[in-house]
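Please find one structure pasted underneath; my questions will follow.
Omission of a single protein chain aside, the complex is shown with its protein chains in their original locations.
Up next is chain A:
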Amino acid sequence: MGNQMTEMLKGTLEGIVLAILARRSAYGYEITAWLRDRGFSDIAEGTIYALLVRVEQRGFVDVEKVPSAKGPPRKVYSLNAKGREQLAEFWRTWSVLAERIEQLHHNDNQHNEGA
């Protein structure tokens, strides 16, 4: 993934992770694996872990510790009511942003064709 992609993704990653958790509860590794399967290949697991810590501290997710065969218990995250509100806000913001950027893109194309 290019540097520009990484930079752009930074601001949206929280929303993306909340959207994943809206479908079903998951632990960190599952979320990273899911993202990698869908083309976000350069996302570090630690970055997702740090993000999950942050959304936990902001009260968007509930956490359950599930024992695992090896290593420490896995922390399973699920979206709570506050998290769903945050996600709805993210989608609203995303729609506005996407629409405005598309407009710029469209205008730019027209301008180039006209020139």
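Simple rule for what comes next: a residue touches a chain if its C-beta (ideal position, glycine included) is under 8 Å from a C-beta of that chain, and two chains touch if they have at least 3 such contacts; residues count from 1.
The rule we apply is simple: contacts and distances are computed from a predicted model.
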Record-based protein name (UniProt) of the chain missing from this complex, from "DNA-binding ferritin-like protein (Dps family)", "SRPBCC domain-containing protein", "Putative DNA modification/repair radical SAM protein" or "ABC transporter permease": "DNA-binding ferritin-like protein (Dps family)"
Residue of A:Ala22, A:Ala50 or A:Leu97 in touch with the missing chain, whole complex considered: A:Ala50
Residue numbers in chain A that touch the chain omitted from display: 28-29, 42-47, 49-51, 53-54, 57, 68, 70-72, 74
